[in-house]
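Take a look at the following structure, please.
As you look at this complex, bear in mind that one protein chain is not there, while each of the others sits in place.
When the chains are written out, they are named A and B in that same order, and each has its own residue count from 1.
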Amino acid sequence: MSGALGAYRSAALGIAWRSLHNVFTNPALLIPALIFPLFFLAAFAGGLSAVSDTPGFSYPPGYTTFIFGFVLLQASALGGVFTGFSIAADFQFGMGRRMLLATRNRTSIIVGYVLTAIVRVLVTWAVVTVVALLAGMNVGGGAAEIAALYALSLTVNTIALLFAAGIGLRLRTLQAGPLMQFPIFMVLFITPVYVPQALLAGWVATVADVNPLTLILNTNRELLAGIPAELALTYGVALGMLALLAAWAVTGMRSAEAAG
Amino acid sequence: MQGNDNSIEVAGLERKFKNGPLAVAGIDLRVEPGEIYGFLGPNGAGKSTTVHMLTTLLPPSGGSARVAGHDVVEEGPAVRAAIGAALQEAALDPHLTGREHMRLQTALHGLPRAERVSRGDALIERVGLSDAADRKVSGYSGGMKRRLDLALALVHGPRVLFLDEPTTGLDPQSRAALWDEVARLARDDGVTVFLTTQYLEEADQLAERVGIIDEGKIVAEGTPAELKAEIGQPSIEAVPAEHDQTGRVQEVLNRFGESVPCADGTVGVRLDGGPDLLTDVVRALDGESLRVANLQLHAPSLDDVFLEKTGRHLEGAGDEPGTAEHELVEAGT
Partner (left out) sequence: MSAAAATLGRSPLPTQVGSLAGRSVLRTLRQPAMIVPSIAFPLFLLAVNSAGLEAATNIPGFPTDSYLTFILAFPFIQGALFATMNSGQALAEDIENGFFNRLALTPMRGSALIAGQLGGLVAIGLIQATVYLSVGLIAGGELAAGVLGVPVLFALSILIAIGFGGIGMFMAIRSGSGETVQGTFPLLFVLLFFSSISLPRNLIAEDWFRTVATINPVSYLIEGIRSLFVSGWDGEALALAFGIALALIVLSISVASHSLRNRLVRT
């Protein structure tokens, strides 16, 4: 049993190492994942801070922190998608077939990409967090809240990666990139991006109310502010999404196997 | 020389790339009006660079060239009006149909509006694409794309046609069809054809004269027959059925000519008396009770010419079907 486990771990780590090596030696792959969150942080926190003066807008740490909650969510989700691009490319250009042949348990391939996404997003978080702090972000939460914040963001990153993996493994072409990116982008923006949920109007308010990412985004902001959050519910929803999308990714792997 | 001349004249033509070697290192050639001239050489020899210079897409670094009586540097527009070119890439817009390509090409060449449709349709029919003319090019096979490419090159009735590796990647049937059309253009319409290729058979069968280029220089030029005659008589190669009889087989063959280099396990000689000696060779081997697993008569090919001039084989020579090798006996002589 330990032999099989050892082989599984070895395969996953090997795949992760290779993917990370590609990313960190290729600036064109690394830089967009860093630039986009910073861009949105600057554009929204800088351009829309006056919105926090509207009646009913109450968030003690300030607008930069408010926006950081969204930027962290977005960086985590899109970071998972960028790794999904790598899966599509690998399976399009033959590396995927090599991995299918070499691994005993093929779910180790998915785990390898999960590890890749996690390492990539840790780098992104480090950069974005430092920049936000330098820009004046106030953090009201303590160490436990911040740990919970990043653990939740890690879950989001994995959810997005599994979603993208399911698509990448089924379609096995880089042209599937928009199919991975746009749904995530759309779901992210149908949340209280710019104002608290109570200040949303119209159809966006209705959709945001049922969008699971709204719950996660609100929890992000509460943890940053040190306000009590519905952690159990949020984690329950997140882990539920994780389980569903893990099944999506694994069935995608079966599709890739069947294609040969 | 100006006017309606269909010739190509090249003197000391050179092309140097930035900080790099000479891609074309001073070539001289002349192609007579109505001739099919084959420009044969391996990948990277300078064939396409030469074509790009002669079609005015690349200015030469040195030397001169006149195409259809016009200087390629000083009279670029006049050259372009007189030539057609099908370059290495089929260079088609995948979103347009064949017929739409024709409309665009005829319009850009200034054909009167009344003639554009008829000229385009006539050329489409001539290359056998009438059924596919209204389909988008993205759905065409490689052979169909090449045929459309050729038709587009002929839209304005050029006097000189440049074809840069026109049959690379085509199946034998498509290749043969393209050869037929090129031969017809030269024979019936008097078009001068400058054809680059890395395929021996293409140069051998289609070209009236061949220039062999290597590392930017022409190393040999002449008709295929003249070039091969320079090499001499054909050779014969035998694979002994039993390895320990190799020496004796070599001795027998040496009665008929001098040894030639061969692969391991094969012995060969150049037949001093020509291919007529083949029967005598077979009798001699039989007389000595020597069995061979394989016996080949190897007539000189353009690859032999290339080997003689450069010490190397032309790439792909061995992969070409129908080269001048005639496989005779499998076993049991």
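Here, a contact is a pair of C-beta atoms (placed from the backbone, for glycine too) under 8 Å apart; a residue touches a chain by one contact, two chains touch by 3 or more.
Just so it is clear, the structure is predicted and the values come from calculations on it, not from any experiment.
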item	value
Residue among B:Gly38, B:Gly98 or B:Pro158 touching the omitted chain	B:Pro158
Residue touching the undisplayed chain, where the options are B:Leu13, B:Ile27, B:Leu40 or B:Val72	B:Val72
From B:Leu96, B:Ala241 or B:Val282, residue that would touch the chain that is not displayed	B:Leu96
Touch residues of subunit B, complete complex, unshown partner	4, 55-59, 72-74, 76-77, 79-81, 83-85, 87-96, 100, 103-105, 107-112, 115, 119, 136, 152, 155-159, 189
Contacts of subunit A with the absent chain, listed as residue ranges	28, 32, 35-36, 39, 42-43, 45-51, 53-57, 178, 182, 186, 189-190, 192-195, 199-205
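Operating definition for what follows: only the chains that are shown with their structure count from here on.
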item	value
Distance from subunit B to subunit A - Cα centre to Cα centre, in angstrom	56
